[in-house]
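On to chain A.
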Amino acid sequence: MKRNELLLVAVLAAVVIGATAVLPPGVGAQSERGIPVEYTATADDLDSVTGNGWEEVQSVTVPLSSAGADVPSADDVTIEQMRAQAVRTDSRLYLRISWADPTRDTSEASVREFADGAAVQLPTDGDQQPPIAMGSRESPVNVWYWSGSGETEELFAGGPGTTTQFQQTTVATEHTYADGRWQVLFTRQLAPDEPNRTTVPSAADEETSVAFAVWNGSNMEVAGQKSASQWHRVAIGPAPPAYERVLWAVAGVAIVITTLVTIQGIRHTGGDGS
Partner candidate 1 sequence: MSTSDGGETIDIADDVDHQVAMVMDLNKCIGCQTCTIACKTNWTDGGGREYMYWNNVETKPGAGYPRDWEELGGGWDEEGDERTPGDLPAQEDYGAPWDFNHEQIMYEGSDEPLRPMDNAADWSPNWDEDEGAGEYPNSYYFYLPRICNHCTHPSCVEACPRSALYKREEDGIVLVDQDRCRGYRYCVEGCPYKKVYYNAMKKTSEKCIFCYPRIEGEGPDGEVRAPACAEDCPPQLRLVGYLDDEEGPIHKLVNEYEVAVRLHPEYRTEPNVYYIPPFAPPQHAADGETTDEDRIPREYLEELFGPAVNDALETIEREREKVNRGEDSEVMEMLTTTDTSDQYRLEVFDEA
Partner candidate 2 sequence: MARTIVDEGRYDEAHLKEQTDMPLLVREDTGKFLRASEVPGVNVNADRPDHVFVMADADGGLRAAPGSLGARDGQHDETASIELDFDPQLAVDRTVSTTDGSVAVRSVWNRLREELATYTPEFVNEETGVGRETHQEIAREFAEADRGKIIHGKGVNDWYHNDLGNRAIQLLVTLTGHIGRQGTGLDHYVGQEKIWTYEGWSSLNAPVPSRSVPTTLWTYYHCDVLDNADAETTRRVREAIDEDWMPVYPAEREDGSRPDPRIMFIWRGNYFNQAKGNVAVEEQLWPKLDLVVDVNFRMDSSALYADIVLPSASHYEKHDLSMTDMHSYVHPFTPAVEPLGESKTDWQIFRELAAKIQELARERDDVEPVQDREFDREIDLESIHEDFVRDWESGEEGRLADDREACEYILEHSAETNPPESDEQITFEDTVEQPQRMRAVGDHWTSDLEEGEPYTPWKRYVQEKNPWPTFTGRQQYYVDHDWFLELGEELPTHKEPPTLQDKAEYPLNYNTPHGRWSIHSTWRDSEKMLRLQRGEPVVHLNPDDMEERGIEDGDTVRIYNDLGSVEVQAKRYPSGEPGTARMYFAWERFQFPDRGNFNSLVPLYMKPTQLVQYPEDTGEHLYFRPNYWGPTGVNSDVRVEVERVGGEGE
């Protein structure tokens, strides 16, 4: 077995252990300005922006308005609301947002072209609620920034104008545009083991906040000229009981075996030249 195949098995095995916390779709509570984060043992049908599972996930409408930043035309924004859905596994957060924008702006190839964009802002320290405009020095924020040009950045900021990009992005995004509507899926580990990165709580009794912003590129919205939300409480859904974990562990082992068999099959047909 080659090295990368061994690696694959190891990863799968790790998933099996981790996935002993799986559940059927649960219904999280929602309070005012709260974004429910439902728990799921496996995100198979949620790890794509168009995954079927999202149909089952509660959607929250988030009102947006000008962020009122100190930049020219700050009030000239066009998007007034968006929707948000969130799910977590034991290790990852899945956050899908969507909003209506009749113009699909993906290019920044010339001086007057601005791409559509979206951002998710989280307090760096989960229990704080920093100033909404990019936090402050004492109370910084993490920002996950997605651009219609296809780029994703993970940013750190301690106040307006201080945004700094983390060297490596741990956030993955996927997007789709259909019927005049963007849908963007952000996923990330709940708890990256790195300084200054927000740890998303995994216990129902832990609280944190989230805020959103979107930009309409064809209205030349950029930087502080954006439609932004207020802070919203993140409502973490509870994890399932222990017996379910055992069942999922068994299923997981089966998956590993199946995978190994498949790998061997591919090797025999010589389908892999690597």
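Basically, a contact is a pair of C-beta atoms (placed from the backbone, for glycine too) under 8 Å apart; a residue touches a chain by one contact, two chains touch by 3 or more; residues count from 1.
Behind the choice of candidates: all candidates are chains of the complex that A comes from, given by their letters.
Quick caveat, the model's predicted, so the values are computed rather than measured.
Asker: In the complex, what candidate makes contact with chain A, out of 1 or 2?
Answerer: 1
Asker: Which residues of chain A touch candidate 1 in the complex?
Answerer: 69-73, 108-113, 160-163, 220, 222-224
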